[in-house]
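Yeah, one chain of the complex is gone here, protein chain that is, but the others are all in their spots.
For subunit A:
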Amino acid sequence: MSEKREEMQNPVVEINGVNKSYGHHQVLYDIDLTVDRGETVCVIGPSGSGKSTLLRCINFLEEIDAGQIWVNDTLIGYRVANGRLHEMREREACKQRVDIGMVFQHFNLFPHMTALQNITLSPVLNKGVPKAEARAHGLELLERVGLKGRENHYPSQLSGGQQQRVAIARALAMKPFLMLFDEPTSALDPELVGEVLSVMRDLAKSGSMTLIVVTHEIGFAREVGDRVVFMDEGRVVEIGPPEKLLDSPKEERTKAFLSAVL
C-alpha cells in the first residue's frame, strides 16, 4: 500500500475478505481494498474479472457471501447488534445508498422524464430537498457537466455522451461523498468518450470527492487515478500508483493484460 494510506485517518471504503458466487460460479475471491478520502481509484482488468460485481457490492446492489464492506465506518448491508450481524431491511439499505452515487455503463436514465426531472426526482423524494431548491441545484449541475439549456430534453433527444453526463449530474444531485463509475464510457461512440472523461476528470481534481472507477480507459487511469487496481479472475492481482502499475507491473498477469490492451 502507498505511504499516503498511513497518513490518512479513516478510509472511505474498506473491503475485507469479500467473496461472492453466483450459484456454483465464484466471481470474487478474498478481495481486500481500501480507498481513502478524496482518492481516485481506477479498477482495470479483463471482462469477467469481477470488477463491476465488486463495484455493485459496495452500494449493496449485490449481496456478498463472505467478508465485510465498510463505507464511512458503516457496515454495508448489515447491522451489528450484540456482536452479531443482522441482515438489513430494504428501507435501511436504501438509506445507505442515498449517499453513494453510481453511474452505469448504459446510463440508465429514466426515459419518461426530462434531464432535469431525472436529476431532481430522488433529492426531492429521499433527501427532503424543496422542489425549487432541487431545481436550482439541478440546473447548476447540468451547467457543470456542460449541458446548460438541455434541462427539458428527454434522454432520447440526447447523444450517448450527453446522457451519461446527465447520469453523472443525477448521481451528484444526491450530494454523495463517494461516486462509483461502472465502465461509464464503454457504451459510447469513440468521439463521445472524451466529454464524459473530462467531466470525471474535473470531479476527481476537485479533491473533495472519492471516486472508484471501473474502466477500460488506461490513459484515463494513468492521468487521473491516484492508484490503479488490476483484477483478474475474481482476484485483486496488483495495486499501485498508475506509473508503477502501468509501466512496470510486477505480476505476469498484469503484464499480459497491459500488453494486450496497449
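Assume a residue touches a chain if its C-beta (ideal position, glycine included) is under 8 Å from a C-beta of that chain, and two chains touch if they have at least 3 such contacts; residues count from 1.
What we mean here is this: contacts and distances are computed from a predicted model.
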UniProt name of the unshown chain, from "ATP synthase subunit b", "Cytochrome d ubiquinol oxidase subunit II", "Sulfur carrier protein ThiS" or "Amino acid ABC transporter permease"? "Amino acid ABC transporter permease"
Looking at A:Arg79, A:Lys95, A:Lys131 or A:Lys250, which residue reaches the missing chain? A:Lys95
Absent-chain contact - pick from A:Asn126, A:Ser159 or A:Ser248: A:Asn126
I'm checking contacts with the chain that's been left out. Which of A:Gln68, A:Asn108 or A:Ser186 qualifies? A:Asn108
Absent chain, residues of subunit A that touch it: 59, 61, 90-91, 94-98, 100-102, 104, 106, 108-112, 121-122, 125-126, 154, 156, 170-171, 174
